[in-house]
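Take a look at the structure below.
A single protein chain has been omitted; all remaining protein chains appear in their positions.
Then we have subunit A:
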Amino acid sequence: MSQTGTDRVKRGMAEMQKGGVIMDVVNAEQAKIAEEAGAVAVMALERVPADIRAAGGVARMADPSITEEVMNAVSIPVMAKARIGHITEARVLEAMGVDYIDESEVLTPADEIYHIKKDEYTVPFVCGCRNIGEAARRIREGASMLRTKGEPGTGNIVEAVRHMRQINAEIRQLQNLSEDEVMVFARDHAAPFDLLMEIREEGRLPVVNFAAGGIATPADAALMMELGADGVFVGSGIFKSKNPAKFARAIVEATTHYDDYKLIGELSKDLGTAMKGMEMSTLTGDQRMQERSE
């Protein structure tokens, strides 16, 4: 007797990714560079977030031929993005055999109110979050892995830092509440009460939480690990840099040895120019991808 698609199998898959770097790639060649550099998984996309920003218009699930090309090129797991609430895109990705689906605010949402009911799928999902309420709602919908939203495609770490600190601060707050205070916390954060009780007991989320959205340098990746991330997603940073292979290797090592500052100094030498980056105040409301879902 065996069972597929159990919580343990779906969450366990993310556990195996811990301490690692998941890289955005748009073709087989980039996927191979990522694998060679030591990425634990790749995210197959049609465009990296910085280019999605530049292109404007509606961003959708990638052309399946790109995703397939990447799946055939590497033996590490391949993730792919579906639009928020786009049940069919997610089912298509599952049918293709993608290893993890990112229900992602980087793409234009298909549903501005509801997320996908992810616990009905055999394939595991990762979702973005900015606070404990979003984290808890996504987990209860069936997400097996979380990531901070940050602000994708900006090369600016400030939002990822804000979200990681926010979530961790709220977990500590929750731990300090007496049991009879948790219901009001649940109300204020619009989070399921029983899940909050579980988080309060364990002192951590029941799934792995990576950092994403603005990581542009090895030091950025190390900072997010320092702040308690289980691993990092690097989107536009790597293949928008001058020497992607070297950059990718440096990010992987900085993530493993995030508290070895001498090493990070060495890794950061002569990497060429990192992506240019954007200041948050230059983004208007609808350019802030993190606000596309709650």
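Simple rule for what comes next: a residue touches a chain if its C-beta (ideal position, glycine included) is under 8 Å from a C-beta of that chain, and two chains touch if they have at least 3 such contacts; residues count from 1.
To be clear about the criterion, contacts and distances are computed from a predicted model.
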Name the chain not shown, per its UniProt record: "Amino acid/amide ABC transporter ATP-binding protein 1 (HAAT family)", "NADH-quinone oxidoreductase subunit C", "CoA transferase subunit B" or "Pyridoxal 5'-phosphate synthase subunit PdxT"? "Pyridoxal 5'-phosphate synthase subunit PdxT"
Tell me which residue among A:G97, A:G203 or A:G272 touches the hidden chain in the full complex. A:G97
Give the residue, chosen from A:V25, A:A39, A:A110 or A:A274, that touches the chain omitted from the document. A:A39
Absent-chain interface as seen on subunit A, which is shown: 1-6, 8-10, 12-13, 15-20, 35-41, 75-77, 94, 97-100, 122-124, 252-253, 256-257
